[in-house]
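Below are the structure tokens for one structure; questions will follow.
Only one protein chain is missing from this complex, and each of the others stays in its spot.
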Amino acid sequence: MFWVSNLPSMVPAVSMRALTKRFDDVVAVDALDLDIADGEFFALLGPSGCGKTTTLRMIAGLEIPSAGSLKIHGDEVGTLPPNKRPVNTVFQNYALFPHMSIADNVGFGLRMQKTPKADVARRVGEAIELVRLTGMEHRRPNQLSGGQQQRVALARALVNRPKVLLLDEPLAALDLKLRQGMQFELKQLQREVGITFVFVTHDQEEALSMADRIGVMGDGELLQVGTPEEIYDQPVNRFVADFIGRSNFLPGTVEDSSTVCLTNGTRVVVDHAGTTGEAIALSLRPERVQLVDRGAVPDGHASLDGTIGAVTFLGSGVVYHVTLDWMTIEVRAENRPSVARREVGDDVSLWWRDDAVAVVPA
Amino acid sequence: MFWVSNLPSMVPAVSMRALTKRFDDVVAVDALDLDIADGEFFALLGPSGCGKTTTLRMIAGLEIPSAGSLKIHGDEVGTLPPNKRPVNTVFQNYALFPHMSIADNVGFGLRMQKTPKADVARRVGEAIELVRLTGMEHRRPNQLSGGQQQRVALARALVNRPKVLLLDEPLAALDLKLRQGMQFELKQLQREVGITFVFVTHDQEEALSMADRIGVMGDGELLQVGTPEEIYDQPVNRFVADFIGRSNFLPGTVEDSSTVCLTNGTRVVVDHAGTTGEAIALSLRPERVQLVDRGAVPDGHASLDGTIGAVTFLGSGVVYHVTLDWMTIEVRAENRPSVARREVGDDVSLWWRDDAVAVVPA
Amino acid sequence: ACGGDDDEPAADDTDDAADDSGDGDDADSGDDADSGDDAAEPAGDGPDCAVDEVDGDLFLYNWAEYIDPELLTAFEEQYGVSVTQDTYDSNEAMQPIISAGNSGYDVIVPSDYMVSIMISNGDVMALNKAAIPNYSNLADDFESGLPYDPEGAYAAPYQWGTTGLGVDKAVTGEDFPRSWALVFDQATADEYGTAGSISLLNDPRETLGAALKYLGYSLNSTSEEELNEAKELVANAPIQAFDSDGYDENLATGQTVVAHGYSGNFFVQFDEADDPAQYEYFVPDEGGTRWVDNMAVVHDAPHPCTAHTFINFILDAENGAALTNWNYYASPNEAAEASILPEILEDPAIYPDDLEKLEFISDTGDYEINFSDAFIEAKG
Amino acid sequence: MSGSSSAQARGIARFGLSLNVVVVLIFLYAPIVLLTIYSFSGARNPGQWGGFTLDWYRALGDDTRVQDAIWVSIKVALVSTVVSVVLGTMAALALERFTFRGKKVFDALLYLPIIIPDVTMAVMMLLFFTQAFDLLDAWFGLRIAKGFATIVVSHIAFNIAFVSVVVRARIAGMDATLEQAAADLYATRWRAFVHVTLPQIMPGVMGGALLALTLSLDDVVVTQFVAGPGSTTLPVYVFSLIRKGVTPLINAVSVVMLSASLVLVIGSLFAQRANQGRRRREPAA
């Protein structure tokens, strides 16, 4: 490996305190507090316009914060120009220099840092090898496929051995099949080089499968930070639950600390219901709902009766839209020969394990 | 509903015979034979450059076939210019007219057909209502979000009540969340209006969840046509199996009509193995592999022993990369509290039901 | 008394020109041949026009600001035709337009050397003198014996003048040599403060001609050595600019101290100055150029009779006087002198006493190229 | 907005850029300001200040020769602009959107008017017209004279080239699928052109028209050679004055034409802006 792995340290790689960015009257990023640990693969996730790119650009130095503090490895960098930060970026559209060869693209940062010529050549060669593009050094970016361009962008950033690598939707322009391949590679690479990755995406599955921790943003604010499992299984609110994966929201009222009364009157036992009388919703993931013949619900579980309204085949699974009197619930079943397929119109019952739901504010 | 539903008929909506398109020395579409039924939602799927767009463009009349026959509702249309075909297209980038209001965009086709003014106004209003954009008639395309633009493009095509609607990756530019929403809407809409949809995508899950039938293309040729389930469960070859969903390919040799001997010597019972002695591969979907503690395989099933090499959390599921001596197998498990999570390094055994595999040429 | 006794070379040239006229026809792109033939006819029988006959409106192609518009109005009223005048800024721009044919003009006003070029090219038509009785109003030396058209067969003199130097006496003082040395001699130029503040005409014949004159040669010299000498002189003179367009203004604004140019322009300019006495125009003692602008009828004039009538009209005594009283150039029209303002008539700068030292520029044929090349080289 | 925060120059560079803009604007307008001032000068010599006067504007009102020349100029400019915009736009479309025999020759032919020296073009047009007229006379007995038409024809000959270069740049940047979308929506080629292509390339067409207008209004040499009696344009008239002295009358003419075009240009800019503003204010449900 051609870089020295960062030694584990207690100082966060990136540390933001009340970091804020205003554009005229728009608050793009609103008082963010966040520490990203050294060597971590951190994903920023959120809908379009929520401030992900702006956050990344502040870390990169491409945008000056309006307020707050921003430290990289302990040093305040708030107004340092981008060329003076130990940070590199992989841009969404790659931003490869169209008038330079692949080798020149990759070596650009080193040359700008006045690295000795021989070193540049060697390190460029190593970086190009790392992303498996050896032999293409002399091509121009427009002579490469999307996936190859993506790798050049990666090599161009990594070759500088940044303390933090920022990636703004690096895979968004690739088609699904290629994207899946690159996700895997990127994750591998991050493990190998041990550099802190801050990764922006709006594809939840991408974030879930790649990140050590995820920060979910909405409207300039950080809504939840946690491991993929925490975020998926214990979303703090409806927005997070819905944005990360699909979810059914069953409205109800808290009866006591472990019981919720759904709108249709069904009583449901949950782990932590909240304050009595509070209007809440149960977040229930489609794959956690059990679909059985009408009435075949095991004892001791709340159950809902309904009819199959629509069936969507997804390949690895099937989604049933089950119509209840008062709402429609999505149920995901594995596509296995052992699992019986239901038809539209079938009468069914739904049930779930008590620990399968999360209570979120209504 | 403002259009007359097409009466069911035996005449296919689109019928291609040996339809071929050559660009100089590139054969973009190679002797396609395909009938698309009236009212069907047909998806064309395949990797980049396989000829999907070219096929669609021939149907639309934007490309003249080099050879073969192309009929729409029984009429040969091979060289008819696009403006004389009862077909409309939703372009990938929408191709909305930037200098016209939404209403003018939607009414364009009707005006070109010299529809009386009052009719134009009424039908444009209905179409805009159909795609839920009422109130935005007077905006310009650049004042709409991606999803809204997509709906305008749809309305602009549908308002003409075409016999066939062509959609070239209409959702590719939308972000995942929005795309999922639009998939559902589009499918609904197609059911409502009963128009034949020919839909191009390279997103398999999109094709699987939306289409009545799917045609998988590769290199200008049609490799397989069938319902989503047929394509997913009985792929005709490795390419189709891999392209539609993920799959593990276990190499082996046919021993007799119902037995395959895998490379590692394991004997596996299958439904239709093929010719004795033939080198084949077993296509085994990750979600059909059962992951159990080492040795806990039910009797009567072939089993493979391995170790968990990597775990990828996907939200609704978890993918285990199981390392065997001779290959790695992906296994997908549901993410449910009832299913125990495995850790990297766990020793496990794999098994599957006999009908879970498909035999494909090696 | 002076014009007829012109130098030999000029006379020779006229002969050359006459000889060349045949070539000129061949040379003319085929279709001009007919009109060329007309022009090549022996002088004297122009178009069959009666005195005061008009055969249509008049189309006049003239130098800018060269005629009192009221004179044109008078012609229109007198003969019931309308006059369309377009203007040009140089003989050289006018000639190809006329020469090409189909120009649509009836009367043009070429300068002396251009008249001979145009005669040999067949660009102008022989005059029917019978239709121009006022031709006899011309002074004797203008009526005949002009080197470029000795018989007066093609052209009727319009105005004449000289080329010389205008000087800003505020710089030079009153007491400076009236000599080309002011321009060509470094020491003299330094002495009178003209060095680096001189403008010469941007015209090979005029400027090299001035140098030739200073050197004591004819300005129509076709000697290579003499031309070379003149070229060197111009090349080494302390000149600020070669300027045919704004030399008078530049003198008046102090940009230059000495300017080479045409007499009439200076007078108009000096008149405008706060103190006209600050400036002086003179023809240097070594001699200078005398020029005559002439009216001629275009070879394919659509209205030759109106053209003759117009020439006759201008040659009228009163009209000729009006012309000079308006544009401050000397009139060749002797009969007009009675009505010319005395201050014009008595101004030696306009009507020089000593015509001996003046020379006409004549066309040198192939040698023109040497002049133009030499001038380009001299300019650097 | 094309410049992002870090693309926008900061500090000294920013100051230098702004300073350069100011310097360029002063450079461009200093002569214009001066000629405007002198249009109010009482002196006949444009270099001397002769006290404030409106005489030259009054003289302009009386001077039919100048007025005629202005009208000829304007008519020539308008006609040649309209024709060259039509022909140049068609040529641009053909070159950008089609292949056809002789395309390369056409392409090269369209660059020639941009690089030919003015006099050469003047001489060649003069020779061409006179010889063509002689031929027409000899063959058909047609007698044609140079004049307004020959000026227009010559101006079109150079303007087509300038228009097509500008329009081509615009077409090259245009999304071709828009035309396909129009065809798909039952538009014939012609209607697709009118309703979709033309509005899209309009900025290029307008730019080309502006350039053609400027070139035509400013041309001297070609015009002088191909003009006929009575069809003098303003620049040719002004040029012929060059030896006798250009009076402030011509400054006054310049000021009048400048003001007129300024009103037109600024008017259209604001109309455009008001238009955009209205669009922006439309209901955003």
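Chains here go by letter, A, B, C and D, matching the order in which they are written, and residues are numbered from 1 within each.
Here is the rule we go by: a residue touches a chain if its C-beta (ideal position, glycine included) is under 8 Å from a C-beta of that chain, and two chains touch if they have at least 3 such contacts.
As a working rule, contacts and distances are computed from a predicted model.
Name of the non-displayed chain as stated in its UniProt record, restricted to "ABC-type quaternary amine transporter", "ABC-type spermidine/putrescine transport system permease subunit I", "ABC transmembrane type-1 domain-containing protein" or "Nitrogenase iron-molybdenum cofactor biosynthesis protein NifE": "ABC-type spermidine/putrescine transport system permease subunit I". Among the displayed chains, contact with the absent chain in the complete complex occurs for A, B, C, D. When you scan D:V86, D:I144 or D:M174 for touch with the missing chain, the hit is D:V86.
Which of A:T54, A:T89, A:T196 or A:Q224 touches the hidden chain is settled by the complete complex: it is A:T89. Residue C:D243 is the one among C:D57, C:D243 or C:D300 that touches the chain not shown.
Counting over the whole complex, chain A has residues 60-62, 81-84, 87-89, 91, 93, 95-99, 108-109, 112-113, 156-157, 160 touching the chain that is not drawn. By the touch rule set out above, chain C reaches the unshown chain at residues 16-17, 20, 23-24, 26-30, 90, 92-93, 95-96, 99, 117, 120-121, 199, 202-204, 239-246, 250, 253-255, 363, 365-366, 368-369, 371-373, 376-377, 379-380.
Although one chain is not shown, part of chain B still touches it, namely residues 22, 64-70, 76-81.
Just so it is clear, only the chains that are shown with their structure count from here on.
One simple way to say how far apart two chains are is to compare their mean CA positions; for chain C and chain D this gives 37 Å.
Shared contact sites, meaning residues of chain B that touch two or more other chains, are absent. In chain D, no residue touches two or more other chains. Partner chain C is touched in their complex by these residues of chain D: 43-48, 65, 123, 126-127, 129-131, 133-135, 138, 144-147, 224-225, 227-230, 232, 237, 239-245. Contacts from chain C toward chain D in the complex involve residues 29-32, 59, 61, 63-66, 84-90, 93, 96-97, 100-105, 244-246, 248-249, 252-253, 265, 268-269, 272.
Listed in rising order, the residues of chain D touching chain B in the complex are 175, 177-178, 180-188, 191, 195-196, 199-200, 279, 282-285.
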